[in-house]
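With one protein chain removed, the remaining protein chains of the complex are shown where they sit.
For clarity, chains are labelled A and B in written order, and residue numbers in each chain start from 1.
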Amino acid sequence: MLTVILKRLLIAIPSLIGVVIVTFLLTRALPGDPAAYFAGPAATKEAIQEVRVKLGLDKSLPRQFMRYVADLAKGDLGQSLTTGQPVVTEIRNRLPASAELTLLGLIVSVAIAIPLGIFAAVKPNSWIDHTCRVMTTAGVSLPVFFTGLILVYVFYYLLGWAPAPLGRLDIFFSPPPPVTGFYLIDSAVAGNVETFRAALNQLFLPAVTLGIFSLAPIARMTRASMLAVLASDFVRTARASGLTPFTVVVTYAFRNAMLPVVTTLGMVFSFLLGANVLVEKVFAWPGIGSYAVEALIASDFAPVQGFVLTMAIMYVLLNLAIDVLYGVIDPRVRLEG
Amino acid sequence: MSEAALPKQGVHSSGLAATLKHARYIIGENPVTGFAFALFVLIVFAALLGPHIVPYDPLASNTAMALKPPSRAHWFGTDQLGRDVFSRVIAATRLDFIIAVFSVALVFLMGGLAGVAAGFFGGWTDRIVSRIADTIMAFPLFVLAMGIVAALGNTVQNIIIATAIVNFPLYARIARTEANVRREAGFVQAARLSGNGETRILLTQILPNIMPIMIVQMSLTMGYAILNAAGLSFIGLGVRPPDAEWGIMVAEGAAFMVSGEWWIAFFPGLVLMIAVFCFNLLGDGLRDIVDPQRRT
Partner (left out) sequence: MSGGLPMSNHPPVPLLDIKDLTVEFSTRRGIVRAVQNIDLQVAKGETVGIVGESGSGKSVTSFAVMRILDRAGRIAEGSVTFSGIDVRAADDSQMRDLRGREMSMIFQNPRAALNPIRKVGVQIEDVLRQHAQADSDAITSKAIEILDQVRIARPRERYHAYPFELSGGMCQRVVIALALACKPQLLIADEPTTGLDVTTQKTVMDLVTELTRERGMSTILITHDLGLAAVYCDRVVVMEKGHVVESAVSAAIFKAPAHPYTRKLMRATPRPGVGLRDLLPEEALPADEPLFRHARPCAGHPGLGNDTKDVDGRDKPGHDSEPLLVVEKLVKEYPRRGLTTSLSKLFQRGPAPEPDVFRAVDGISFTIARGESVGLVGESGCGKSTTSMMVMRLIDTTDGAIRFGGDDIGAIPAKEFATLPLRKRIQMVFQDPTDSLNPRFTAARAIADPILRLGDVRGRNAVRARCEELAAQVGLPVELLDRFPHQLSGGQKARVGIARAIALNPDLIILDEPTAALDVSVQAVVLNLLQDLKDTLGMSYLFVSHDLNVVRLLCDRVIVMQAGRIVEQGATGRVLFAPEAQYTRDLLAAIPHPPV
């Protein structure tokens, strides 16, 4: 098992190198003079020249790249023009907010999508199958920011059940003492029930929005792969051996059907991390997505670059985790490597 | 090659006729696909004629009429500047449609050709194409699109390019797989025995067999391309106000959602959703026509 993880790590290295190269190229592809860009719109010629030297933009491209990599190794992603803060600090502070939201969204969607897909496959053409089919086709067509706004309108404006879509915690509450950075966990650790409920209230709508968004691909894949597995030879063998439908579906079909679903999770994460940006904007969520959006509007490129890099590294690591999970389920990967 | 004309003609005419017959059968069997196709025609119609048939100038503001709810005069209400939401939604079809069509056409050319070459020739071509695709896939796609538009500049053209780039791996991989499984297929080997060179085999044997699958993919990614573009303009990239585009219209209306003026964001969002839904249904229907075995 350890060798599988090591091998996957080795395979992840080229991806990481690619990610670093692409983010580097993105800065250098900026239209016009990057130095002028980084110096800000009001800078004088001298100031621009100063920035150029400071950033090493007067050197050759490979030299610039070496310097970029060296800075990365030191954990230096540059500074934000608008806030003056180092990008790394801001991303580190804001990352838990994004991670908490994304993970909760994923949990919501997996908890609904997988049972839905299984029941739809086990009982084809039943009402649950039709529900599943409508939800999957409609689900992939829903713009995530639109879903979020509709939920806000219904649950906040019309019904008043949800708090105003303004961040992680109502202003009357103070954040729990940071342990993990996740408000739900931190407040639970601190034993603060009130804060926990307040944080959950704030999280609920954005997490459901993300959940609805990622539900469709998971449910669709679960249903399709479950259908394929149920029609396979070994399920027929299991049925011909007189095993109960429960054993056939759960022990024989389900674990096999999960293999393609786990693979799909990679794609789902890709969508989730992107959708996260939009949901953060809708709910004024203080995560790295809204940080990047604010910087984009201010033409402040260093935070955007730091954000893209952070997201990509997180995504590579998530894919690594998915590969390991796949290896746990599938002995063929585990044993043959 | 005049001598090739006769049998080739036979291929096309009867092949097309058979496909049309099959298409009629599918639409008859599956009214949803028929419905999606009708919707598609409507979208194309709106994209072509939209700005000429709408009741109001989509850009003309009229502060006296600001923030009016839907009425007989303004079907979808008016926005904070008193512009008619209905006219803006219809007029926006053209821009969104153009973005989707151009980005999909671009990625079809880039990804499709690169993938087919990689799958068919293998070796270095394959390694390079796969590496590029893997690198793009290492990013969350929307995030990469944000980065590309931010770097290349905030224009509609760059939204098209970014959308095409993030879809590249999908097309390249599908085309690669399809070309690869056919590379050693019996009929391709037979073509080699018949004296066809590799390039000719690629063009006459492999490509025609892959095209239907790629066309289905194009239909399916049209929806994604529109969503992607709308998402980018929702966060302020690409399309600039006062231009009408569904994503930016939802963004403009977002602030009014919490104060109850729901229609400003609702209608563009709804139409966006319907358009994407239509492309997805159409893609599923086309897939049924092309590949009846892969029905879900």
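Keep in mind that, in the parts below, contacts are C-beta pairs under 8 Å (C-beta built on N, C-alpha and C of every residue); 3 or more make two chains touch, one makes a residue touch a chain.
Remember, it's a predicted structure, so these values are computed and weren't measured experimentally.
Enquirer: Please identify which residue in B:Gln205, B:Ser219 or B:Asn280 touches the non-displayed chain.
Expert: B:Gln205
Enquirer: Of A:Lys7, A:Arg92 or A:Arg133, which residue touches the hidden chain?
Expert: Counting the whole complex, the residue in contact with the absent chain is A:Lys7.
Enquirer: Can you tell me which of A:Gln49, A:Asn201, A:Ser232 or A:Ser299 touches the chain that was removed from the display?
Expert: A:Ser232
Enquirer: At which residues does subunit A meet the chain that is not included here?
Expert: For subunit A, the residues touching the absent chain are 3, 6-7, 10, 124, 231-234, 236-244, 247, 251-252, 255-256, 259, 329-332, 335-337.
Enquirer: In terms of residues, what is the contact footprint of the unshown chain on subunit B?
Expert: With respect to the unshown chain, the touching residues of subunit B are 1-8, 10-11, 14-15, 18, 29, 185-187, 189-198, 205, 208-209.
Heads up, the rule we're going with is that only the chains that are shown with their structure count from here on.
Enquirer: Roughly how many whole angstrom separate the Cα centroids of subunit A and subunit B?
Expert: Chain centres of subunit A and subunit B, defined by C-alpha means, are spaced 24 Å apart.
Enquirer: What part of subunit B is in contact with subunit A in the complex they form?
Expert: 131, 134-148, 150-153, 223, 227, 230-231, 234-237, 247, 250-251, 253-254, 257-260, 262, 265-266, 269-270, 272-274, 276-277, 280-281, 284, 296
Enquirer: Using the touch definition from the top, list the residues of subunit A that touch subunit B in their complex.
Expert: Residues in contact with subunit B: 14-16, 18-19, 21-23, 26-27, 29-31, 137-138, 140-146, 149-150, 152-153, 156-157, 164-165, 220, 223-224, 227, 269-275, 277-278, 281-282, 292-293, 296-297, 301, 304-305, 307-308, 311-312, 315-316, 319.
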